[in-house]
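Working notes for the structure below.
With one protein chain held back, the other chains of the complex are shown just where they sit.
Chain nomenclature is as follows: A, B and C, assigned in order of appearance, with residue numbering initiated at 1 for each chain independently.
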Amino acid sequence: MRYSTKTQLLTGSAIVAAGLLFSTHATAQDVSVAFSASELGATAYNPVAASTLNTATSLIFDRLVEQDADQSFHPHLASSWEETSDGMSWTFSLLDGVTFHDGTPFNAEAVQFWIASYAGTENEYLVEAIGSVDVIDELTVRFNMDRPEPNLLYNLASAFMGIPSPTAFAELGDDFGVTAAIGTGPYELQSFEIGLETVLVRNEDYTWGSDLSENTNAGHIETFTFREIPDQSTAFLELRTGGIDLLLGVPTDFLKILEAEANIQIIQMPGVGISYMPINVTAPPFDNILVRQATGMAIDQDGIVAAIYNGVGAPARNFLISSLPEANVDPSLNVMYDPARAGELLDQAGWVMGTDGVRVMGDERLSVSLFTANTTELTRLTQVVQAQLAEIGMEAIITVFDSSTIRDEYRNNAHQLAVRSYDWNNSDILDWFFSGNRLGYPNVSMWEDAEGQRLNDVAMTESATSAERIANFTAYHEYVLSQHLFVPIYQPTQNIAFNSDAITVPDPVRGARFRGQSFVDIKVVE
Amino acid sequence: MILRYTFMRLLMLIPVSFSISVVIFMIVYLLPGDPIDNLLRVGSSAEDRAELVARYGLDRNLIVQYFVWIGNMFRGEFGEAIVLRRPVADLVAQNLPYSLTLGGLAFLFSSTVGMALGTISAVVRHPVLDRFMRGFILLGSTVPGFWLALLLILFFSVNLGWFPVSGAGGWTSLVLPVLTIGFGGVALVARVTRVALLDAQREDFVTLLHAKGLSSGTILLRHLMPHALLPVVTILALRIGWILGGAVTVEFVFGRPGLGSLLIRALGQRDYPVVQACLLMLALAVMLGTLIGDVAQASMDPRIREKKT
Amino acid sequence: MNVSQMAIRSLDAFARMSIGRAFASGIGIVAGGFLILLVLVAIFAPWIAPFDYAAQNLLNANASPGWPHLLGTDEFGRDVLSRVIFGARTSLSVSATAIAISMAAGMTLGAAAGYFGGVFERAVMTVVDLTWSFPDILIALIFVAIIGPGLTSTTFAIAIAYLAQFTRLTRAQIVRLKRETFIEATINLGAKPSHILLRHLMPNAIAPVIVVGMLAIGDGIVLEATLGFFGLGAQPPTPSWGAMMSSGTAQLFLSPWVIIFPGVAVAVTVIAVNLFGDELIRALDIRDRLRGA
Partner (left out) sequence: MLSVRDLGVAFGAVEPLSGVSFSVDKGETIGIVGESGSGKSLTAMSVMGLLPLIGGRITGGTIVFDGQDLTKLPERAYRKLRGGKIGLITQNPMTSLDPLKKIGPQVDDVARLHLGMNANEARARTEEILGTLRIPEPALICDRYPHQMSGGMKQRIVIAMALAADPDVLIADEPTTALDVTVQAQIIRLLDDLVKQRDLALVLITHDMSVVAQTCDKVVVMYAGRAVEYGPVEAIFDRPRHPYTQALIACIPRGLDDTARLTGIEGTVPTVINYPKGCPFHPRCPRAEAICATDPPTFSVEGDSAAACHFAEVAHAQPA
């Protein structure tokens, strides 16, 4: 009796263990991809409601239009479009024969439903200018604009404007994008383990790829497994050891090493964002503009690019990537490294150098909190920033938060300085991060200013043409810079690395980013 | 007899599980700030708030709240994850198999190899072997798990390329984590087995067993091993909690999903419903572990069976 | 005689009789000598360390061991040797403080539980047994995650993680001693509980607790390193052995010395603590008394 119980226990556990050893052996048709650090922490594949989306979203959902690297727009689910001369009406002709993954047809009604679904979400600004959507016929829609929106095509090409199946979207409610995500894209969502892994399988019916792809039919690869590897250096090791085939976003300090590897190829694309340090203008001592200005002068952008990024990428001097025309501001407003001047400004603000190298005002030490998210690259950059701030006599205490909750911390207004980055290649990002309507997050600087809001409104809603829009946004950008609300640090490049023994990747990459349109062209090396 | 003993042990678990559930329940109240805010995402609407209050009876007194909460737990309703926005039960169900696989294998590995090594070192009394064992046991019980994990990655994944660096795809990704957790476990089990066997060998009855004419092998297997197993079983049962929860460092280094990494992530994200559920599962595992250990011990030792409690 | 004098007297007796004997063996000398050296290094870190532990030199990042950076530099060009030396300070002081707190609290709880018994004892022991079966790293992680990262919360987290161990051990000693004749006699003579506890029980119970405390310092160092590795312990730029290893797996590839040397420091220290603790146990001949708990 005694012995038999024991044996049963042992065999029992052995069976359990064996059963759990699921062997998802990687086949040649299964390509694994690691997200870049900035894409981590997406909680749902819901383009309408989510505030973070990753690359896999662009494979599940198609958009009406696509944007190429040269900023030109290409038809996708909209085969053509027309804008009235006053910019108050847009008519889109839709592709015929497109179906969602659930079999329902993609048509004018789907578009109408979809645009309406943005109401009340964080992403509503994308469709704010659209007053109403008319269904002209099965495959034609008309957007009746409340005001001209020169940025409409850009918005429509964004990942946040992937088109979901209306049936599924209505049915699943909050679960849409979590338990299932139904789009028209070249790949279907098979499983989504939050924070871990997303598995996409080929949509065999796909025939409606855009002209940014060589292959407009179903993708070559059967399955894409997207992994969230929180530590970018682990992701790097995975690529090097063959654990993953494609790494979106290689940390720049690993570029040199990867270049030396025979089987690793690197694609460098122009960056679409910057790393920067927002300053909370409501938290003393940063309510004093002199302190903010001094803080900006403490950061040695060139030094950072040279030393920690090995000269890859460029220093950031203002809030926008330099390829945008709105980045050409009055040079005197650009933020430049000048520690001597920073010292003078701080003296002027009443912060004098103390005995232990930290400035003081009366009994108070110039000690501030510096928030960042727990990704390798950001924590690293933050430590460099900390050391550079120490040079001007500012002690920064680093606090690291989980990347998906740090936004809540900003909303709690507990921060003073933070190191973060964004990915967006349009000047309306200024509205996103500095509008008084979004205090805490995204307006991490907590900046509310009548003149600022006026310039913002003008730029966002009163530009009838592209040229006007550029002028308006430049003015807004300059005003933002004059208030010293943040410190620009670095403009990274997009670095994509892949294992050339395993897969081939289209070269050159078309599109502004490496996403859906390029994934359908990826092939396995036989 | 053994059934009665098991039943008694189960009865004794009631006050323990009650106190542990109270502690876990209290977590959101012990945290700074309004407990309701701790259970809601920042910026939730007043309706969301009202709904939560109604669902958990948060407007009633603490005792009522506790019973509402524990009732939900018993039904497997762990609530909704704040950050991850899905039922906590789903998250637990998603992560638990990973923990069980890793924990189960590490458990098997450390118990079999540990007992084998312990037995060998107790039976074969060779000075060189003895020194080797002591060194191994010392290293196994002192080297930090995460460091060992890093070194194993450096050697086996980066240099030799035998096993994947991270993740949970297929059996190869289990080897290094199992080795890392198992290393400490093997050392512990080997030490306990060795000491227990040496102690058992010194018992008077062993002389008499030899005097009966039994061979050393028979004595070892039929008489000494059961004695040595008693403390080993206790230690192993205690290890169940350690292996499931203590695997958190290993899960972290190897980027593996599991209960431990879910808990860590939830703690980082202040996702307290998830934290509560994870802790409850771990506490359950710990209690089950001690229960299994006690029952196993009682099934081997008639003296324990007869103790009234 | 008050409590502190009491404690000092028994500690003194303990020190005289055992530390010397622990040093009597070869292993004892090597392990004990290393520990003394380490404590000295920690105390005199600012004079010993060749560089400023926080000074970054980005142009000399990830330099291999050599001259002038004997153990190389990390990803910020900081001197690894200086950081290991200053790290000893963090690791030792956090661990020792935590264990001291844990020991004091655990001895109080355990002595009270063992002496008074009854419902109080059962309540204390239920909680203690429960925390005891939870992994120490988990208890510490939960505590730090809730209170917030940093060295102070790490210290308290470690103290809490080991509280159960000291409580159990002290209680076991007290229960054992209470059964001995000379204590029974004192109780029968009508002595006050506080008198019996402080004058008779604690001095006799203290040796095993101190030895376990000594060994626990080793565990505390590992725990501190683990929390540091999770980024929850020392915050940058303060160096701690664990935090130094937290810069990511790839560091193993770019500059393995950044991860290997702090790890070696942890391992060697903990091994030395364990070896010396074992010698103490042997010198005091208390192995059997430790086994019961």
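Following the convention adopted for this analysis, contacts are C-beta pairs under 8 Å (C-beta built on N, C-alpha and C of every residue); 3 or more make two chains touch, one makes a residue touch a chain.
Note that the structure is predicted; figures quoted are calculated from it, not measured.
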Shown chains touched by the chain that is not drawn here: B
Residue, one of B:15, B:71 or B:302, that touches the chain absent here: B:302
Sole contact to the chain not displayed, among B:49, B:85, B:134 or B:223: B:223
Chain B, residues in touch with the chain not shown (by the definition above): 203-215, 223, 226-227, 300-303, 306
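Simple rule for what comes next: only the chains that are shown with their structure count from here on.
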Intersection of the contact lists for chain A and chain C: B
Intercentroid distance (Cα basis), chain C paired with chain A, Å: 45
Between chain B and chain A, distance of the C-alpha-averaged centres to the nearest whole Å: 39
Interface hub residues of chain B, defined as touching at least two other chains: 153, 158, 165-166, 268
Chain A: positions in contact with at least two other chains: 231, 234, 237, 240, 374
Contact footprint of chain A on chain B as seen in their complex: 41-43, 83-86, 91, 94, 97, 100-101, 104-105, 107-108, 153, 157-158, 161, 164-171, 174, 255, 257, 265, 268-270, 296, 299-300
In the complex, chain B residues that touch chain C: 15-16, 19-20, 27, 30-31, 138-139, 141-147, 150-151, 153-154, 158, 165-166, 238, 241-242, 245-246, 248-249, 252-253, 260, 263-264, 267-268, 275, 279, 282-283, 286, 289-290
Chain A to chain B touching residues, read off their complex: 2, 5-6, 9, 13-14, 16-17, 20-26, 32, 43-44, 174-175, 178-179, 193-196, 225, 227, 229-231, 234, 237-238, 240-243, 374, 401-402, 404-405, 408, 411-412
